[in-house]
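All protein chains of the complex are present and in place, except for one that has been dropped.
Let's turn to subunit A:
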Amino acid sequence: MMKKRIEAGEKLTGRTWHADTVQLFLYNAAIWNPHRIHYDLPYTQEAEGHPQLLIDGPLQGDWLTQMVYEWLGGNGTLTAFAYSNRRAAYVGDVLSTTGEVTGVDGDIVTLDLRIINQRGEATTVGSATVVIEPSR
């Protein structure tokens, strides 16, 4: 939840994700994604050379937006968002969202966002622009 005054450097409250095969199955069913690398482990290992099933890139993008939505707490609007997947994330990884305010210009706030795995590597990086409601 947001404080009364927002300043550059403020950290967003992150969340740690342990996506398992159930969440992966439900997500790919919900978005109608039949790519085997998200549910067919023998194919993923033998044909694509990955050690485990892959966590979808857009799912990680969604996790970043969730952090922003929860930080805003209904007191602002997301007006721009960008994300880029930098390395593979697998079932079994521990993925933590982090965020920080990078700029404040009146009611416009910019944010730096990322997802870090258990080795401290960024799997996904992103940014967002939000407009804070005057009533907050």
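Just so we're on the same page, a contact is a pair of C-beta atoms (placed from the backbone, for glycine too) under 8 Å apart; a residue touches a chain by one contact, two chains touch by 3 or more; residues count from 1.
By our rule, contacts and distances are computed from a predicted model.
Novice: The complex lacks one chain in this depiction; which UniProt name from "FAS1-like dehydratase domain-containing protein", "Na(+)/H(+) antiporter subunit C", "4'-phosphopantetheinyl transferase superfamily protein" or "Nickel transport system permease protein NikB" does that chain carry?
Specialist: "FAS1-like dehydratase domain-containing protein"
Novice: Determine which one of A:Gly14, A:Gly61 or A:Gly99 touches the chain that has been left out.
Specialist: Touches the omitted chain: A:Gly61.
Novice: On subunit A, what residues meet the omitted chain?
Specialist: On the side of subunit A, residues 17, 23, 26-27, 29-37, 40, 43, 47-48, 57-59, 61-63, 65-66, 69-70, 77-85 touch the unshown chain.
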